[in-house]
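The complex appears here without one of its protein chains, the remainder shown in place.
Letters A, B and C mark the chains as written, and numbering starts fresh at 1 in each.
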Amino acid sequence: MPKIIIDGQTVECRSGIPVLQAALEAGLAVPHYCYHPGLSVVASCRLCLMEMKMRDPKTGQMDWAPKLFPSCQTPVRDGLEVRFCSDPVRDNQQHVMEYYLLNHPLDCPVCDKAGECYLQDYTEASGPATSRMVEDKTKNPKKDIGPHTLLYQDRCVLCSRCVRFCDEITGSGELAVVGRGSRCEIDVLPGQPLQNPLQGNVVDLCPVGALLDKDFLFKQRVWLLRSARSVSPADSRGQTIWIDYNEAGIHRIRPRYNEKVNEWWITDEARFGWKHVHRRDRLRQPRIRQGTALQPARWEELPALLRTWFSQPSPTVPNPIAAILSPMLTCEEAWLLAKFARSLAPQATLVLGHVPTVGQDQTYPKGFTIKAEKCPNRRGVETILQHLGGPTASFQEFLGQAVEGRFRAAYVTGGYPNAWVMDPIATALAKIPFLVVHDLFPSALDAVAAVQIPGSAWAEREGTFMNCDGLLQPFERALPPLEGVKADGQFFSELLGQPGLFRARTVRETMAAELPQFSEVFIPRDLPKHAH
Amino acid sequence: MPFERVLMRHVGVPNSTSLAVYKADDGYAGAARALKMTPDDLVEFVKKANLRGRGGAGFPAGVKWTFLPKDRTVTYLCVNADESEPPTFCNRVLIDSDPHMLLEGVLIAAYATRTTVAYIYMRGEFCAQFHILQRALDEAYAAGYFGRNILGSGYSLECYIHRGAGAYVCGEETGLIESLEGKRGWPRIKPPFPAIEGLFRKPTVVNNVETLACLPHILTRGVDWWLSIGTANSKGPKMYCISGPVNRPGCYEAPLGLSCRELIYGADFGGGMCDGKKVKAVFPGGLSMGALRGDMFPKPPDGKVDPRQDHDELDCILDFDDVRKYDLLGLGTAAAVVIPEDADLRDTLLNVTRFYSQESCGQCTQCREGTAWMQKIAERIRAGAGRPVDLDIIVEATRNMGMMPGLSICGLPDGAAWPIRTLIQKFRREFEQRIAAQAPGAAESLIRRTNAAAYELPVLHGRAVQPVGGTYATPVDVAPPP
Amino acid sequence: MTDPTIKRIETLLRKPGVIFGAGAAILLLVTALLALAFPLYKPLLSAQFPFSMIVLAVMLALILSATAVCILAERKIAGFTQDRYGPNRVGFWGLLQPLADGLKFLLKEDIIPRHVDKPLFLLAPALALAASLLGFAIIPWAGQVRWPWMPPDAPPLSTQVANLNVGFLYLLAVGSLSVYGVVLAGYASNNKYAFYGGMRAAAQIISYELPLGLGLLVVLLVSGTLQLDQIVQQQAATGVWNIFLHPVAFFLVLVSALAEANRAPFDLPEAEQELVGGYHTEYSAMKFAMFFLGEYVHMITSSALMVALFFGGWHVWGLPGLENVTWWAMLVKLVAYLTKVALFIALFMLVRWTLPRFRFDQLMRVAWQSLVPIGVALLAATAVLTYLGWQHNVWASLAANLLLLVVLLRSAARSKRPVTARQDDLPEVDVRPTA
Partner (left out) sequence: MRDDDIIVLKEPELTAAERLYLPQILDGLKTTLRHMFDLQRRRAVVHQYPEQKREDTGELRTANYHGVHRLNKDPDGRVACVACFMCSTACPAHCIHIEAGESPWPDREKYPVKFDIDELRCIYCGMCEEACPVDAIELTPLYELVSCTREELILDKEKLLQVYEETKAVKPRKNPPVTDYGLTGRQSLDVAQPNVERKV
């Protein structure tokens, strides 16, 4: 751990990082645009310049060198002494900020980046209040560079982060800088739009409002949003995300830095995979079959009803009860539901639900991986099932047994963002006389379900997901459940007869008493503002 | 001993590009001598000669070679033939008349640096020169001066000529390297310097054409000959270019230490101004090095040079050291362009700013935005809508661009800042008079027309910005420009 | 009704002739009716009990309608003190404003929130009004009267509703009841503001019971009787009103009366600025009006009592024949009494629009640290005077009061505590931002 001196303060930092990164991690607000810890260093924004102590070749004394050094490009070494608080450094920051604003259209009122824009922040911190350029500004109309992205070239500061991202992280290289000097601009080749499974990241990367997300365009101003720490349910990797939401619901998803999983990036699946939360056709009321139709029921009736149905032994089949634990459930919910099933029927079959997969795992040059498994908690549910022991079955086995009519009652949990009830599943489950379906959307099971319970989406719940590598990551609730809907965990704990509110943390602590895997969760540290 | 032209000895000689003519004049003798030495001895030899790079910065070539890591396996030699400084054409003259001299220099330098592959990065616009050089190279290959086992020494060298696509910034060594690698000609951040990590991330030496062309002569004529030419710290012959309204514009070889006045008025050189005009300004080292004034009182009789006094600056000695006394960035390419007394300096300013604005690579903010801003201001001043405050803004912009080292990745912004700043500071009186002679309210109306928003900014309401840095105040009124 | 019609009626009503004419007509009509019906009720006027009932009915009607006028007067006075006009839209000079207010109260939606304690919620306003009305029973409006048709030796009739021989005790007992309605309203509303209001009222009224009682006891000691009409007669006989004997006692009673009536500056239970509306936050329409009525009736009652106790009741110097019991003397007495009451009410209103509200701790301090000690001291002094037989001696009583005032001033001068009692001796707090 080298120690360096920044502005007279000794800072211990990781070795091999640039001084800028060390300064940012120490909490200094050093302005910068082009530097990003996940990308190569180009040192072109010239904003992070610093002064450094060097040995004077004439006197041999250590003294401040009469020039400035880019801190993003100077690696730390023990005993290095630098400073950002000197006049030359500040002067340079001011001048560079003036240059940045020369041709900037200053259309912050209509720019979606306003509020989280580095240009605004740095200008406020160290920039001039007015521009001295009286000539016309360079105007450059917006360009549609991809299915999800718009480019407002006149807001661009040419930090080339997006270009480097496409070159280095995705390796697809759609973006390039074209033109020379002040006519430089970011562009794509004709007919080759910015289109890759990680493309949304360029919008987060962009320190200014040049690259904008069409999905979020003009929807909200960022200061009207609140953020919740969450984990994406889009694939089994457990990418950590911020859910930006307000009273009107979710507005966007941003990556949350996570050194163990997704670093600074998330996949587009995670970024845009929240739309199902606000789908109009979400189930909103528990319903019980009366005659041929499902009739609206009250939540209060359900626990007693389910308990009676699930606790009746069958004279013919030894274990006629099954609980299908969807990999979309959190560990806590799966635990509670499994406990519920076992508490009523000790020989109940526990089944890991349908695990959706799409294609193959995709790994990018720098190691970013998109998992084929499109559910967040397969491994967590498996861990719980292994621990509980007793009769378990895979989903296929369960379907096979169900077709034979071996089950009298089953509790099926869904929660998948997309339709998952295919024909074989529907036909197999139709053989179960008392079928409880706990899902987000109407499906083919509505025709056969005895009880239909509306589920809550992941953004409306709290809990933990265990990712494909066994990393246990908690997430917060962003939204309240739909009106008239109970959060899954709350309902499960009511099923178990536990009083009070469901708190994922409490449940997890009781789980940890039996299952040491659940004793520790991983919460990545929050990066300070502008720390990348 | 009269000065003997060596670099330009074959100018005007018929068929001088052929190997036969070159060999007749001790051609490749230096290379043969070099190949008999060990590379380290050769480096020491060149170091002793104190051969300073002719590309502009004047860094000793031998010292540069010693920066290469000792344990290197691959070394590349890049020859910078991307001669794109505005009034400069000595490399072109050299290649035109004596391509083998360059090739021999390449061979010597490559041997000294243990290079196996050399690239000659040639300016894209040099079409004829490319063919001349390519032909010469083919000849040299055929004669065994390149390729495997050169002259039986066991040393092999491949040489390629690469043509650039026409960018000023590719004359910068890392920009050149990037361009050679097939990328955008964007200068690289240093460190690592090319000597450590250059072309294809391997140790690389980049030398100028003229520098390499000197090598055969040092080897054949010896260090003493070399050291007998030139001034105290600047040794050897140098090719000077002169352009503008002089009687004999062109490229001339002279020992380092020619004065600017001699270059313009000397009978062997510029031969005086056309029609007896007076000199107003001179850019003595290519555009980037800054301007000298030529329109004032002659030098005082005691010969003391004090640039802060009123006198013309034509006595500037064009070597690597004296120029700095005149607030120039360096010798540069030693290509002087003369601005006559009847020229409008607003044109000059526009020309200079436009050039750098066009040629900025767009990587560093100061350079990308600053050059374009200065061009816009210069255009407006030229259009007769300047404001006194514009001059201060330009001077300040030049300071913010590159007057402090380390502000940008390459030296282009320094090179842009220097001529613009010296032009404005040294000729401020004329600019002010030009602006004062404009139609009243011209600036305001133009600005109001083009950018109504900016018109409201307080800087327009006659509040002059405090002058940044001193200007050269003239006690005597210069006649207002016609 | 169309707009122009309404407009025409409006302009009509704003003409003073129309209003006064109508008023006079109604008055004439009523008088005529009364005169025509005289034979019918003549017998009733001759016996004490039916006469008391008639007094009760007439005074009740009078007072309740006076309340409406009071509200107008209050608003007018508020307006005048604040350089405004006050209500002047409904009828000439706003004279029909009480009518409009009453109609509005009657017609507004009567909201009973779902969360209230319904029986108590309904009971509270009634209690508040009833408790204030109870005090009327013992007010000696106009002394005694003997109607011309009555035999001359018949005992004159008292114009009191009830000439209680324990009138004082009744007064004390009934006065405390007024807190009932307020506290119940606060409690039943199930609203924290209302509850605060109720609690404040309870604390306040209980606190001010004491100085009130002490002030009344002083009068009791002086007069030696519990009967109000006798107290009035005593003052009339000597011509020395009790106010001249014991101005300090009057001051105690005045302040306490203000506090008991929840009038400014003691209107903390309904402080709009802090408590929205205090105990009546949840009330609307007629129930709210009943609190309103209760407050004004309380004000009238306490004014009437103070007039009886300290201002000689119906007695006015220089008016001849007041000792008579003829019917015209009764009328003169009644007018005198009502005039004094009206003046008191005007004082109450003026005080309300002059003085800012106390802070609650100040309120409590005024009662317990100032009024109660003063009252006790005064009571002791009066007791001594009574023992010496000087209780009717003006100079002795005044001297005692003056002495008390001097002592009071001395002690006030000694006390270093500023009246505002801002807590500027709090420990210093380190407000530097923590790193």
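Just so it is clear, a residue touches a chain if its C-beta (ideal position, glycine included) is under 8 Å from a C-beta of that chain, and two chains touch if they have at least 3 such contacts.
The shown structure was predicted, so the numbers you read here are calculated from the model rather than taken from an experiment.
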| item | value |
| --- | --- |
| Sole contact to the chain not displayed, among A:Ile5, A:Leu106 or A:Leu496 | A:Leu106 |
| Residue of C:Met150, C:Leu226 or C:Val351 touching the missing chain in the full complex | C:Val351 |
| From C:Phe80, C:Trp149, C:Trp328 or C:Tyr387, residue that would touch the chain that is not displayed | C:Phe80 |
| Which residue of A:Leu217, A:Ala419, A:Leu501 or A:Ile523 touches the chain not shown here | A:Leu217 |
| Interface with the unshown chain - residue positions in subunit A | 87, 91, 94-95, 98, 106-110, 114, 127-130, 132, 217-221, 223-224 |
| Subunit C residues touching the omitted chain (full complex) | 77, 80-85, 350-351, 353-355, 408-410, 412-413, 415, 418-420, 422, 424 |
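One rule holds for everything that comes next: only the chains that are shown with their structure count from here on.
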| item | value |
| --- | --- |
| Category of the chain touch graph - line, ring, star, complete, other | other |
| Distance from the mean Cα position of subunit C to that of subunit A, given in whole angstrom | 71 |
| Interchain centroid distance [CA atoms averaged], subunit B/subunit C, Å | 105 |
| Centroid distance [mean C-alpha coordinates] between subunit B and subunit A, Å | 54 |
| Residues of subunit B touching at least two other chains | none |
| Residue numbers of subunit A (touch at least two other chains) | none |
| Interface residues, subunit A side, partner subunit B - complex | 41-47, 49, 66-70, 73, 88, 91-92, 95-96, 98-100, 102-103, 130-138, 157-158, 177, 179-184 |
| Contact set on subunit B toward subunit A in their complex | 167, 184, 189, 357-373, 376-377, 379-380, 393, 400, 404-409, 447, 450-451, 454-455, 457-460 |
